[in-house]
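Every protein chain of the complex appears in place save one, which is left out.
Moving on to chain A:
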Amino acid sequence: MTTKGKYIGEFEEMVLLTVGILENEAYGISIKHKLEESTHRSVSMGALHSALHRLEEKQYLTSRLGDATKVRGGKRKRFYKVSLLGQQAVSDLMKQRQKLWEAIPATSFSIRWNFES
């Protein structure tokens, strides 16, 4: 696969992290709520599902179907889990950011110190 195929967008990264946070409880609605809660922005169902779908295709997420509940009209939930590849990808991403962050000269950023404290 091309590198472009493996690229993770900003929104996808957030979704991936949120799935990680929710551990075994990550399915459509819970991810949506968590995302909205932590980013303070509204997330559309369509955007979320296409991101989940893309991530699954890139093999960063795996999914399994859960049990049916009455509140869902008898439909099963699809629970997501971050795959090893996904974990690798997120950690790579974080390391990359960290490296970049540390490379910023002290004189360049005024908020740097505030952040560290």
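Heads up, the rule we're going with is that contacts are C-beta pairs under 8 Å (C-beta built on N, C-alpha and C of every residue); 3 or more make two chains touch, one makes a residue touch a chain; residues count from 1.
In this section, contacts and distances are computed from a predicted model.
Participant: Quick one: the chain not pictured, UniProt calls it what, "Spermidine/putrescine transport system substrate-binding protein", "ABC transporter permease", "Lactate utilization protein C" or "Anti-sigma factor"?
Facilitator: "ABC transporter permease"
Participant: Looking at the full complex, which residue from A:Lys6, A:Arg76 or A:Arg97 touches the chain that isn't shown here?
Facilitator: A:Arg76
Participant: Out of A:Asn24, A:Ser44 or A:Ser108, which residue would touch the omitted chain in the full complex?
Facilitator: The one listed residue touching the chain not shown is A:Ser44.
Participant: Give me the chain A residues in contact with the hidden chain, please.
Facilitator: Residues of chain A in contact with the hidden chain: 27-29, 44-47, 49-50, 53-54, 57, 65, 68, 71-73, 75-78.
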